[in-house]
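Remarks on the structure that follows.
A single protein chain has been removed from this complex, and every other one stays in its place.
After this line comes chain A, so read on.
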Amino acid sequence: MQAGIIVFPGINRERDIAMALEGSLGRRPRMIWHRETDLAGVDLVVIPGGFSYGDYLRCGAMAAQSPVMRAVSAHAARGGYVLGVCNGFQILTEAQMLPGALLRNAGLRFLSMDCHLRVERADTVFSGQYQRGQVFRAPMAHGDGNYFADADTLDRLEGEGLVAFRYVDASGAVSGAANLNGSARNIAGVLSANLRVLGLMPHPENLVDPLMGGVDGKPLFDSLAAIGVA
């Protein structure tokens, strides 16, 4: 599994996710500058967190128009794997590779704390090393993580099993108190119809080392290591 990390100007968690990927995949990911358009040899495209182009327009809106995103879209259309975290999730929705949008947090403040996520399905390439219903901790750090989609879209996502993770309390219960950014139906992560594109707001890559407070995020990267290359 060769991972490639897209580096837009203003991205700031590219090194974090590179460490997490290398730790699980045993191979250093390729850093792909945003002006490149050749993704040949890359099995998994990762769009990391940060503030692409400063996020001075809608978060992710500028990056979504970048030439490399046409290549990412083509990669996904070929059945390639794509993971977007935080700003990466925002970019994937702006590029319409995932449904919905990420709005300003309900409390209108940046939120930086650990949240609990519930694994809604464990049969994807991103979650195979978790159990369905398992609750794990992940740091979040965003100002615009309030997932929004219209009711029909949300119903479709739920019906087709495309909700990857939900914000829950430590016991796994979906609650308003656990849904700090106000996301529709506590949705923290969404999958594409072919289950090969995942966007999520929290940062499992920042919890892959006991020294940093735990390894709750590591199974996500181990899951990617466990699959064969498509």
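The rule is simple: a contact is a pair of C-beta atoms (placed from the backbone, for glycine too) under 8 Å apart; a residue touches a chain by one contact, two chains touch by 3 or more; residues count from 1.
Here is the rule we go by: contacts and distances are computed from a predicted model.
Hidden from the displayed complex is a chain whose UniProt protein name, among "Urease accessory protein UreG", "NADH-quinone oxidoreductase subunit K", "Phosphoribosylformylglycinamidine synthase subunit PurL" or "Acyl-CoA dehydrogenase", is "Phosphoribosylformylglycinamidine synthase subunit PurL".
Looking at chain A, the residues touching the absent chain are 9-10, 12-13, 15-16, 19-20, 49-51, 53-56, 109-113, 139, 141, 143, 203, 205-206, 208-209, 211-213.
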